[in-house]
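Removed from the display is one protein chain of the complex; every other protein chain stays in position.
A and B are the chain letters, set down in written order, and residue numbers restart from 1 in every chain.
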Amino acid sequence: MPQGHIAPAIITLLALLLYTVMGLRVGRARAKYNVPAPATTGQADFERYFRVQANTLEWLPIFLGSLWLFAIYWSDLVAAAIGLVWIIGRFLYMTGYSKAAEAREAGFMIQALASAVLVFGALGRLIWLAVAGG
Amino acid sequence: MPQGHIAPAIITLLALLLYTVMGLRVGRARAKYNVPAPATTGQADFERYFRVQANTLEWLPIFLGSLWLFAIYWSDLVAAAIGLVWIIGRFLYMTGYSKAAEAREAGFMIQALASAVLVFGALGRLIWLAVAGG
Partner (left out) sequence: MPQGHIAPAIITLLALLLYTVMGLRVGRARAKYNVPAPATTGQADFERYFRVQANTLEWLPIFLGSLWLFAIYWSDLVAAAIGLVWIIGRFLYMTGYSKAAEAREAGFMIQALASAVLVFGALGRLIWLAVAGG
């Protein structure tokens, strides 16, 4: 039974749960603003709820890919801690953007910085391992 | 050579093949309903084909992430069996939604339930491993 990587595994599931909540809020916004499926455009309030989920989906491959490469090749706990910052940023993005398009920026910057640390941290580590014959 | 996790690996590729078929159907619907790229909105029949693929993409990180965490930390075969249910649900969703927006609901519920079992099963297992000093 594998015992490693439990911290990034739990962070992964918490991030996916927050992302699921964003999807449920899109469903509620469909009813509230009267935008039946399959439409996703045409009503600006609905579109903000929709874009919260869509933008998070756009970033999930970057976040989850770099989280795991950082965790596997460098440090489980550092990766999980940065992942927690990403989740907090995405939560603020969700609550901000559903109020107004301008209010999405603080949360967006937090998650973007967390993602950049994960991507460039993992890339630097991997290049170091490759060059050092690791 | 790794010998483990062959069952969830095959399920992953089957799910990605079904998802690829959804993408090919979007391409065919572009021609049939005369919606040239880059447009993705404006014609309701096309939009249903488009949303089949888009909604499945929205759920793929949840499904694939939880499938693998369930398989790695708990059981390959149980994860693969639930993954097969997810694929069946997504197939019914695809065939239903391309006919009418209302006909997407049975398949959607099946894949949502399968995803929920994978997510909460994996999360419960991981918390148990963390608390039990696993």
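Convention: a contact is a pair of C-beta atoms (placed from the backbone, for glycine too) under 8 Å apart; a residue touches a chain by one contact, two chains touch by 3 or more.
No experiment lies behind these values; they were computed from the predicted model shown.
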item	value
Interface with the undisplayed chain - residues on subunit B	1-3, 6, 9-10, 12-13, 16-17, 19-20, 23, 36-41, 53, 57, 60-61, 64
Interface residues of subunit A (partner: the chain not displayed)	41, 44, 47-48, 50-51, 57-58, 61-62, 65-66, 69, 72-73, 97, 101, 104, 119, 122-123, 126-127, 129-130, 134
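Just so it is clear, only the chains that are shown with their structure count from here on.
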item	value
Whole-Å separation of chain centres (CA-atom averages), subunit A against subunit B	19
